Every structure is written in C-alpha cells, then in structure tokens.
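Only one protein chain is missing from this complex, and each of the others stays in its spot.
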Amino acid sequence: MDNIDLQILSILKENARMKASAIANEVNLSVSAVTERIKKLETSGIIEKYTLMVDQKKIGNDVSAVIEVAIEHPRYIDPFISLVGAIPNIISCYCVTGDYDFVLKVIIDSSEGLEQIYRMVKGFEGVKETKTYIILKNIKNEITLLPETANK
Amino acid sequence: MDNIDLQILSILKENARMKASAIANEVNLSVSAVTERIKKLETSGIIEKYTLMVDQKKIGNDVSAVIEVAIEHPRYIDPFISLVGAIPNIISCYCVTGDYDFVLKVIIDSSEGLEQIYRMVKGFEGVKETKTYIILKNIKNEITLLPETANK
Amino acid sequence: MDNIDLQILSILKENARMKASAIANEVNLSVSAVTERIKKLETSGIIEKYTLMVDQKKIGNDVSAVIEVAIEHPRYIDPFISLVGAIPNIISCYCVTGDYDFVLKVIIDSSEGLEQIYRMVKGFEGVKETKTYIILKNIKNEITLLPETANK
Amino acid sequence: MDNIDLQILSILKENARMKASAIANEVNLSVSAVTERIKKLETSGIIEKYTLMVDQKKIGNDVSAVIEVAIEHPRYIDPFISLVGAIPNIISCYCVTGDYDFVLKVIIDSSEGLEQIYRMVKGFEGVKETKTYIILKNIKNEITLLPETANK
Amino acid sequence: MDNIDLQILSILKENARMKASAIANEVNLSVSAVTERIKKLETSGIIEKYTLMVDQKKIGNDVSAVIEVAIEHPRYIDPFISLVGAIPNIISCYCVTGDYDFVLKVIIDSSEGLEQIYRMVKGFEGVKETKTYIILKNIKNEITLLPETANK
Amino acid sequence: MDNIDLQILSILKENARMKASAIANEVNLSVSAVTERIKKLETSGIIEKYTLMVDQKKIGNDVSAVIEVAIEHPRYIDPFISLVGAIPNIISCYCVTGDYDFVLKVIIDSSEGLEQIYRMVKGFEGVKETKTYIILKNIKNEITLLPETANK
Amino acid sequence: MDNIDLQILSILKENARMKASAIANEVNLSVSAVTERIKKLETSGIIEKYTLMVDQKKIGNDVSAVIEVAIEHPRYIDPFISLVGAIPNIISCYCVTGDYDFVLKVIIDSSEGLEQIYRMVKGFEGVKETKTYIILKNIKNEITLLPETANK
Partner (left out) sequence: MDNIDLQILSILKENARMKASAIANEVNLSVSAVTERIKKLETSGIIEKYTLMVDQKKIGNDVSAVIEVAIEHPRYIDPFISLVGAIPNIISCYCVTGDYDFVLKVIIDSSEGLEQIYRMVKGFEGVKETKTYIILKNIKNEITLLPETANK
C-alpha cells in the first residue's frame, strides 16, 4: 500500500460515493488505474465497507447512551456477544480491560426505549453489573482513522 | 420520509457506492426518482456523509482504547472540545452524564503511541481525572441506526 | 395553556387553598373565568393534586435518608416497584441511569426505624446492592417547577 | 396534636383545596371546630404550605436528573446553598453524609437544558466533584409523610 | 446528673482506680457523698464498666486492622452479629450507613493471624464484600466522651 | 509476664476498680504480691490507663459516626494529627493503608453537631477527601484485647 | 550475616554468574572463604535461587498486565492458589489487603493471549470480581532488595 492508495482511501473516507473518474482527477492517474487500486484495497480486506452517516435526531433517534457491562463468568461471554449482535439498537460493542468486560453504545428513540434496552441487556444471562451514561452531545463521531500522510 | 426512503438509506448503509441504477432496480423505481430522493435526503441533512470502514489492523493501527475524562471546571469544556477535534487519533468523543464528562475512543499504532495520546489528553488544561480501557476486541462497530422497517 | 394559566398555577403553588375569588383578583379575571380555567387545568391532567407540606420534625419524623438500590435482574424491577409503593416511609422513588437502578427517599422517626426500613429494602427479592446517606439538612424541598414567566 | 388533627392533615394531604365544611363532614365536627384546628396547625408551623403537584411532562419539562455534588472546602458550603436557592430548576437539595455533600434534583425541558444546569453547578466556586443520573421514571413522588394512624 | 457528677466521671475516666477519698478531696465533698454518687451513676447505667487500656504491642499484638463488611441479605445480619461476638480479636463492631453494613476493628499478633481472621470473616454466611485496611498507627484511642464542662 | 499477670489483667479489664484484696482472692496470692505485680505492669507500660465506659446515649450523645479522611500531601499529616488531638468529640483516630489516610470515630449530641464536626474536619488544611458513615448501632465496643489464656 | 555477606549478595544480585575468584578479589577474601560463605547463605535459605532476567519483548512476549482478583468465599482461596501456580504466564501473585484478594502479573504474546488468560482467571471457581490493567511500560523491575550497607 503506497501513498496513492492512502490518498484514494482518504478521498473515499470523505465521500464514499465519489466516481472513479473524479478520484482519478485528484490523484493524477487514469480511471482504470484508480479502479484497479480500489479493487485491490477491497479484495485485500483493507476496505471493509462503504457506508453512510445519518443525522440520528432527524430520523427520530433522540436518545443515545453508553452502557458498561461486567459478565459473571467467561462462559457467558460468547452468548452475550451473539445477543448483542441481534439487537440493532446496540450499534457498537467493545470487549475491554478494566473492571467491566464490554462497552456498548445504544441509539434509541426515547427514554422509555432506553429503559427497554437496559432491561434487556441486564436480563441477559450472566450479566453481573451495568453502568449507564446518557450521551448529552456527540462531539466527534468518526469510524475510520487513516495514516497521517493520507490526509494531506 | 417514507418507506422507500428508508429502503434507499438501508441499501446505502450496506454499500454506499452502489449505483443509482442498481438501487432503482431494488426499490422498483426509475433511476431519476431514486436520484431525486437521494438528493432530498442529502439536502435535508438526513444523510450527513458517505464514508468507508477500514480494517484498522491491516493499516497498522494495532491498539485501540476508550478514555473517560472528567473536567475540573466547565470553563475548560469548550477548549477541551477543540483540542479533541484537532487530534485525528481520537476518532470519537461523547459528552456524557455520570462521574466523567467525556468518553473518547482512540485508535493508534502501538502502546507507545497510546501512551503519547494519553499524556496529551491528561495534559489538556482542566483535565481532572482519566480512566483508560484497552479494547481487546471489536465485537460490533456500526455508526448508523435505521428504523426497523428499513431493514426488511 | 397561556400566561394567565401559568399565573394561576403559580398562585396555587404558593397557596393551594387560596379561594377562587382571591385568585380572580390577582389575575384580573372574573371568578367564573378563574374557576373554569382551574377546572380545565385539572381535567387536562396538568394539575395532578393539591397537597400540603408538613414540618416533619414537628410530627416526630427526625430522620431522613437517601437509599440507592441496584437490582440483580430486570425480573425483580416490577415487584420491587410494588413493594416500594406499599411502604409509606419511602416517600419518593426514582428509576435512574448510572450504577444504581433506584434512588429512594425515606422519612422515619429514628435511627432504629431507619435500620428497619433499610433491612426491609435490602431484604426485597433481587436487591443486589444498596448505599445509604443520612440527610443532615433539607436545603430546598420543592416538588413543582413552573415555567419562568409564571413566576413573575 | 390528636388523632382528629391527623385525620385533617391526611385529608388535606390528598386534597389541599377541600372546603372546611367537607372536612367537617368527614371528621364529624362542626365547621368552626375544623377551621380552628387548621388554624392551629398552621400557626404552630406543623403545616408549612399548601401546594400543588403538576404533570411536569405536560408543561414541557421532559428531563429530570439527580446530581450528587462534593464540595472542596466547608467555606464553599454556604455560598453553594445560596446559589442553589436561586436556580428554580434545582427543585430540591439535601445536605448528606457519605462521599458527596449534596444531592440535588433538577427538572428541565431538554438535554441541552440539563447540560446548562450541569455546567452551572459544576462552575460554582468550590465544587470538587459531581455525578449525574438521569431519572428514567418517577415511581413515587410524595413530599409529606403522616403518622400511620392518620392514614386510616 | 449535675456538674459534680460530671467531675467525678471525668476523674474516673482518667484513673478508674482512684480511691473515693481522693476523689472526695478533689471535688470538695465527703467520701460518703462521693460513694453514693458513684453508686447512683452505676445503677442508673450511666457508668457501664471500669476497664483498662493495655499497650497492645507490649503484649505481642503487633497488627491491627479495620475491616468493612457488606452483608448479602438482612437475614444474615443477626447471625453475623453473634459470630462477631464470639471472636475476641474483633474488638469492636459498628453497624453503619453507606455501602458497607459493618465496620470491624481487629487486633492480632501477626499478618498470618490477620489472614486467618480475614478468612473467617469472609467465610461467615452471607458476607458479600469486605475491604481491609491495616492500621499503621494509633493516633488517638479513647472510648468515652464526657460533656465539656466535666473536663475542666 | 506470666499467666498470673494475665489473670490480673483480665480481672482488671472487667472491673478496673476491683480492690487488690479481692483480686488476691481470685488468683490465690497475697495482697502484697498482687499489688507488686500491678505496679510492675504499670511501670513497664503494659497497663496504660484505668478508665471507664459510659452509656453515651444516657449523657446526651445521640449520634456517632465514622469519618474516613484522605490527606492531599504528607506535609499536612502532622498538623492534621494535632488538630484531631484537640477535638474531644473525635474519640479515636487511626492512620491506615488503603485509599484514605485516617479513620476517625466521632461522638456528638445531634446531627447538627455532627455537621459542625464534619465541616471542621473538612476545613483542616490539606484534607482532600472525606467519607462519612453514621453508626446505627454499637454491636461491640471493647478497647483491650488480652491473650486467650488470660480469659479463662 | 555480616557486612561481607551483604557485599557478596550485592555482587551476586548484579551478576549471579560471577566466578568465586572474581568475587574474592572484590571483597578481599580467599576464594575458599567466599565459597564457604556462599554455601552458608544458600543452606540457610537466605539465597533462594539464582536466576536470569530476559528482555520479554525480544522473545515475543509483547503484552503484560496486572489483574486484581476478588474471591467470593475463603474456601476458594487455596484452589485458586494452585490454579495460579499451574499457569506459567501468571508470573507473580500476591495475597493482599484492600478490596481485592490477589494481585497477579501476567506476561503473554498478544492481546488475544491476554484475553485467554483473563477468561481462564475469571473462570476459576469462586472468582467474584477482576480488574485488569495493561502495563504500558516497565519502569523498574527488580526482585531483590538488599540492606543499604550492602549496596556501597
């Protein structure tokens, strides 16, 4: 992966729908060279997915929260992970060091909805302790970090 | 925003690079109708950005962490927010209720790099307390939640 | 609900026993207009109840405390709520985010009485953890907040 | 204070606007006897105030929270108390034992409003630490406890 | 109980073996008056016990510790109390508010001995959590507080 | 120190005012032998003090509490110790390991009095954090532990 | 054990492979005297073991962590100790006072490996709570402390 690959990734990070021809223009390559490079980045697994970010409040998701979860015994960890996978409102889940095992992020329409999710998570077998924070404001919300040279 | 809009959002969430014609096919509309709807979703601010997800390990970012931060006095909150904005390795930052004021997610190449970021954050004026968790595994890592009907 | 409604609510907040005629005087309306407005505020459910505040120490309730309660599993939440409802000394109970599920306020005659209540709460099925604070002084003890314009 | 006084208090607790004549009926006394007893309860300071309870959501107060506050040094306690007194959205404030000095209850229109109050409280001179819980549901919300015999 | 009683208590607090005659001298009363007053203080239960304080290190008790104990369910509180009563090395035990139920003080000959006591306490039925502090130094170690006038 | 010394200590622990002749009787020694042994226990510093235990509630001390104190910097430790020494209501003070530096026991007449002591302690220079527990009940309150053989 | 013994220990601490003759030179004794002294230090049990320190990163052990463990009931302490003994990656284990029972140090090749060890420890019978810290840097890593005079 060379610097031109990084430039392409950087462009796609800011606008994943940009046409290959426009990208080609910016990086001073032919369209087919760009297309090939993108394909390689995809098949090598570096690019996992093209997706979009939505203004959650505008589609009615007013409440978001962080839930920290401690599990009682490691035998509950894998079942916990599959349950988390099945609830779309839990949009992210990290397995962490510290006194909790997982940090979840939840997006939902209302306090009532949050209480439902909270009860669901707390009710999973083997959940020992939870701690919930309401997110008052999203200051920054990226998902992709590229090496610095790519940002120039 | 009707159900077809939701279908379009849902398709773009899974593949933001899909051509308007392919989307048109899936939702049984003309290409121009789809293009117009997408434009409206963009101008109304519902769609914020098309972006990509990258396999962080494959580009050398081996370490990720959650840092919780408590601020000493509210006068430090706004300066803290701009400092956070200027560090690309802090990829997300939420202002929360509880005993901490912010939850940050950091992605970086190594333990040494994490220690640098940690010292930087701890050195921001007005930072009173921090708590750092290493992320051992990403179980789930979405950024967009769409209403359920859109997922069908 | 207009500004006059707010004035009426504000008057009743300070003295719920004030006669309609006296209220009418203060808001420059006829008695029947005031009576009608109060009725509407009642039937719409905005006014829930007229009640009184009593000097607890003067009727022998010397001790008050805050008890935070964490519940083991969500299946115990509803039974917990009904038990709380049945104990008059628990005068308020909020379901909260954080590391506890409920914040209770208890008023009672003595330390011995508090210990009884404490044992009762701790003995409810599914109570996992409790934390008790004695209230040394009531600094402020309102129950109703009205929009600011009403306070003028 | 005898049992009839308790009955009167109990009636007024449930409906502070009930007419003396209706109360007289219930307790089997003359209206003047009831009026006199009420006056005595008022002048002795047992009855502090007649007030009303309002459905906060119906007047636009969607968010309520508990804030625990620790003060740095006792010289900040009295100024803190006067500042609290001046903010109507802080509807109650207790001075407590434990690791915090005060427990506040806040009612406000929105998350943004809560953040404002939070910054204000955190910005008071001498505030060392705070911990905020969102109230997801009011299970019980009394303010007056009467001796048991009065409830019959 | 008058001021002379307080003087007598104060003298006995400093030297419980002082003879009635010597006390009589100090308080300017006859020996029989002093003897009678002491008897009354004993029979009324004000004086509970005359005891002695020993230099623990000099008799081989090198280690002392504070153990905080939380109990799982109130049904274990009374059995816990009797077990504590039966272990002489637990020299004091208070039932407290907060997140623990009991604060114990332990005196023992060695770290190994402390570990034994610790295991014993932790092994009592219903003990949920413990927290142990080693006492590095006794700064002050009174057991009796008398009203101030008595100290003059 | 032999077993007879321990017996004497044990007797004095239960009744520090017992006459030498009565003790002599119990341990089967002459009065002068007992007197001499007691003198040796005193001069060697094993016996520190004869004192009495008083029923605190009967002399108006209704409230007792444990206060844990953390100090900001070691330079405040010695001044803190002398301040503690000067307040009779702080009847014991231990320097401990853990997250706090000191554990104090306070006895006082009322909640108001406790609040005064609390403010005083919190106001000492260099006090960083405090945590206060009310003592609901004294389960056991010894100050002297003697080796087991002495208790037989 | 005299000062020359301490010098010998001090030399061996810095280089356990140093020949007896070289040591003899440094301490101005005959080789046989040195050999004899070393033998005595070994047979008396003062010297427990000669060992080596290895640069863990150079042999592929990239991750090290501290795990604090609380045990549910003392009956699990001895089994826990034997399990710990059987896992080479747990290179040290201390039984401590405080809110945890054990502090472990773990060395391992990767985050995945750490997660395995973590699950193993958490899965031991009777493990109630754990708290994991990643070691970002080894500042100092001695195992032997010798009296000061020995270091000169």
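For clarity, chains are labelled A, B, C, D, E, F and G in written order, and residue numbers in each chain start from 1.
The definition used in the following text is that contacts are C-beta pairs under 8 Å (C-beta built on N, C-alpha and C of every residue); 3 or more make two chains touch, one makes a residue touch a chain.
As the structure is a computational prediction, the values presented were derived from the model and not from experiment.
Within the whole complex, the absent chain has one touching residue among G:4, G:91 or G:120, and that is G:91.
Touch with the hidden chain on the side of subunit G covers residues 1, 9, 12-17, 44-56, 58-61, 64, 66, 81, 84-85, 88-98, 100, 102-103, 107, 131, 133-148, 151. By the touch rule set out above, subunit F reaches the unshown chain at residues 70-71, 73-75, 77, 95, 97-99. Touching residues on subunit B toward the chain that is not drawn are 65, 114-115, 118-120, 122-123, 129-134.
Definition applied: only the chains that are shown with their structure count from here on.
A separation of 44 Å divides the Cα centre of subunit C from that of subunit F.
For this pair, subunit C with subunit G, the centres built from the Cα atoms lie 59 Å apart. Residues of subunit A in contact with two or more other chains: 95, 97-98, 114-115, 118, 131, 133-134, 136-137.
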